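One protein chain omitted, others in place.
Coming up: subunit A.
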Amino acid sequence: MKKYVCLLVLVVLAACQPKGYQLVNRTAQRIGVDSLTASADSSVVRFLQPYREGLNRSMNEVLTHATARIEKGQPDAALNDLLSDALLQQARLRYGKPIDMSHLNYGGIRNNLPEGDITTGSIFEVMPFDNQLVVLTLRGDMLQQLLDHFANGDKLVVGGIRAKVHNGHAHDVVFGNGRTLQPAELYTVAMSDYIADGGDNAGFLKKAVKRETLTYLIRDALLDYFRQQGKTGQPIKPISDGRISLD
């Protein structure tokens, strides 16, 4: 009997459940948003205007000048050297202590620098991401692993060292003060939090001896560097010192 009552309740519930709407047809379109499909809405244009003006003001600040276009390249190029040296200098200032070297993610350099005026906008185009500058303390053997990881594919962008690359292996590594790389010694490396946290398959860096955040965006470091360069009155020349060479 109980069974019947339960069944009855179910039937009545089903009957009283509103049937609702059913989908009987569906079509789709992908509408391209361009000057052919639509003109700009004037009220939205007006709304954006002050933001755009502010943007233009802050992005058009001329930081310094370049005597020629400064380009990135493999295994080494003027922009690689310029940016990694800038990063090392600014990281040392911020850290307040010596730092052995700097590393930049080759793929994270998103544009070249123009000849002539280098503006805030130029730096945003080179480095659009909000990556933080961190200082990793690494044992020499892990630093060797880092150098090899990026040397493999000729994407080693570094400041503060010179090295030769053979079949994706970095060797003859020499620091600015003439020291050579020793597996058991400790070294400090300024780099992007993206890489330090294992980005670009560099997961082994999570086992670094120490990780310190400078609370300083890489882009802000570059902006500070180029602004400072502008104050010296000396234009930037695109020079690669061949710190990374293949053999």
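Everything below uses one rule, namely that contacts are C-beta pairs under 8 Å (C-beta built on N, C-alpha and C of every residue); 3 or more make two chains touch, one makes a residue touch a chain; residues count from 1.
Throughout what follows, contacts and distances are computed from a predicted model.
Participant: Quick one: the chain not pictured, UniProt calls it what, "Thiosulfate oxidation carrier complex protein SoxZ", "5'-nucleotidase", "Cobalt ECF transporter T component CbiQ" or "Spermidine/putrescine transport system permease protein"?
Facilitator: The missing chain's protein name, per its UniProt entry, is "5'-nucleotidase".
Participant: For a quick check of understanding: of A:Ser39, A:Asn167 or A:Thr232, which residue touches the chain that isn't displayed?
Facilitator: Missing-chain contact among the listed residues: A:Ser39.
Participant: With the missing chain put back, one of A:Leu48, A:Val209 or A:Ile239 would touch it. Which one?
Facilitator: Reading the full complex, the residue touching the unseen chain is A:Leu48.
Participant: On subunit A, where is the contact patch with the chain that was removed from view?
Facilitator: Its contact residues with the unshown chain are 1, 4, 7-8, 11-12, 14-16, 18-35, 37-45, 47-48, 51-52, 54-55, 58-59, 121, 124, 128, 130, 132, 193, 197-198, 213, 219.
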